[in-house]
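One protein chain is absent from this view; the other protein chains keep their places.
Coming up: subunit A.
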Amino acid sequence: MIRVEAAVKRYGILPALDGLDLSIGAGEAFGLLGPNGAGKTTLVRLLATLASPDSGRLSVGGHDTVTEAAEVKRLIGVVFQENNLDRDLTPRQNLSFHARLHRIDAADEAVAAMLTRLGLAERADRPVNGLSGGMRRRLVIGRALLTRPRVLLLDEPTTGLDPAIRRDLWALIRDIRDQGCTVVLTTHYVEEAENLCGRVGIIDRGRLVAIGSPTELTARFGAARLEDVVVALAQTDGEAA
């Protein structure tokens, strides 16, 4: 479903991605682990068509992310790190805008069903400004799901949320995964990747330094926990991705 071939992306002289190769199958839940500045967010932006690689090629569902961006956009749902919502508008207005922009059939019904699924039906017509952080996060994820994407890109979806809300969102993501959607998840939380993903890749300085199931990786590196593998392999710190 997703192929990344020798992808290079530089910001200034710094390579955010440095010849990265990766293949993710349809229906797979794949986790990307690595420190700040490793290149995780850059990879999500490239897959989402918001940025172009300096060299190499990325494709989603067989469509090139540069030359067939419109086709890629029809396949993906994206959740970025920020709660990128119109805060003066209501949850219903935020979802309706997305539904109409993507020409979803029976948009009003789809929006109402999503608000119910997210547990936001009672807050649907009050401005987003008044929602808690967890509610906003649910809304952002729900918006990405409105189009029934075949691929869901989640960039640090639970960063900064308290453990109870994080577990609540994990259940939502698990539900999406179990429905056959391909999920790509970047995270700093190793237990999040272990819980949700069948395979994980460890990325450092724009390169994939290890890939496999959590069990395989811990066995391969003789570590007690996956977190020890990540700490041992990933050295980057403090550079913007």
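Everything that follows uses one rule, which is that contacts are C-beta pairs under 8 Å (C-beta built on N, C-alpha and C of every residue); 3 or more make two chains touch, one makes a residue touch a chain; residues count from 1.
Throughout what follows, contacts and distances are computed from a predicted model.
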Protein name as given in UniProt for the chain not displayed, "2-oxoisovalerate dehydrogenase subunit alpha", "Molybdopterin synthase sulfur carrier subunit", "Succinyl-CoA--3-ketoacid-CoA transferase" or "Transport permease protein" = "Transport permease protein"
Residue in contact with the excluded chain [from A:R57, A:H102 or A:R150] = A:H102
Ask   = For the chain left off this view, which of A:E82, A:E109 or A:D125 is in contact with it?
value = A:E82
Inquiry  = In the whole complex, not just what's shown, which of A:I13, A:A70 or A:A224 touches the removed chain?
reply    = A:A70
Touching residues (missing chain, whole complex) on subunit A = 45, 48-52, 70-71, 73-74, 76, 78, 80, 82, 84-89, 93, 97-98, 100-103, 127, 143
